[in-house]
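The other protein chains are all here in position, but one chain of the complex has been omitted.
Right after this comes chain A.
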């Protein structure tokens, strides 16, 4: 093969990687291992591509030509060629992501987009590949390329956009349902769930058809449950889905290890969104407040600030909950905390009679920010809630940076001279440790 051509391919691949990174930011956490995997097998994928260059023909060379042609006469659109390409992409055995990455440059063309979904669905039915995880991966990669335009544009009279949306609607629905029926790897599952509420559900003709998928994915547990809850929440919000257990499920998902998972920021952002309504019953919010403050008790320091702020925001939204920090009966002694942490039902956990002792205990936390955030139990509630966004992603590193950047005029020193490493004042280190 000519060396120049190979070089060109490499650059294209890089461009794809860059494009992915720029364009798709929703699946930040689980993208990286896959990408690295794609880079690793890049060499043999390239080989395969070279062999299978024929069905695509001289596609890269006819770039300019196809542009001109499509502009001049529409009847000459190479639909069959496109169908062939899709059939190649939807392999049930081999990973075709590199090829799809190359194809992604054509998706900018209006005609490809218009005919794409239809051809894809025909290719899928015609070829009828074996359902496998690889197929699911390939299909997902292709489907991800088709961004449906918003309805607004259709109203504005943009004919091209309207055409795609109207014609493609049915195919879009069926293709996604087909994808969801395929076996999915956990990573792909997460990516699908992330993509669903933002880019798929709003454009489906009948989004309620995904309800079963979402509810069954909730059973998987962990992050997947949270992500599926987001889809369910969308359906409840926009399509009147009746789902009474939603908040009790969310309640059961709030457990200490949720704070230590990599999806912490997304999870708590969603929790904030789910609980943002002022029309939620007070007993329910009280249960969440109590649950969150229990979480805060054992959470790592950066998450603690976020949790406390979230609790504070909930109190601001539901001012009746002030009795949890300021008992109208005055300080009353109770035999134990009326809140039962083991109770799964937020309605019966008795949170409404409890107080926020947990937050009060965190007042003397080591990290000053946490202590300061917790001071809201001693003061008047603020009029506005605190924005949660910048706290969601705080880590120890950020705290460290901030502390190390702080300048100090004169630094305090100790005033007891140590005798040695372990002998110092009334130090207790020497009881447990020796040199």
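Keep this in mind: a contact is a pair of C-beta atoms (placed from the backbone, for glycine too) under 8 Å apart; a residue touches a chain by one contact, two chains touch by 3 or more; residues count from 1.
Please note the rule applied: contacts and distances are computed from a predicted model.
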{"item": "Undepicted complex member, UniProt protein name, chosen from \"Cinnamyl alcohol dehydrogenase 9\", \"Nucleolar protein 14\", \"Prefoldin subunit 4\" or \"DNA-directed RNA polymerases I and III subunit RPAC2\"", "value": "\"Nucleolar protein 14\""}
{"item": "Given A:125, A:237, A:261 or A:277, the one touching the chain that is not displayed", "value": "A:261"}
{"item": "Contact partner of the left-out chain, one of A:291, A:309, A:365 or A:386", "value": "A:365"}
{"item": "Where the missing chain touches chain A, by residue", "value": "255-257, 260-261, 294, 297-301, 304, 324-327, 329-337, 341, 355-358, 360-368, 371-372, 375, 377-380, 396-397, 399-400, 403-404, 406-408, 410-415, 417-422, 424, 427-435"}
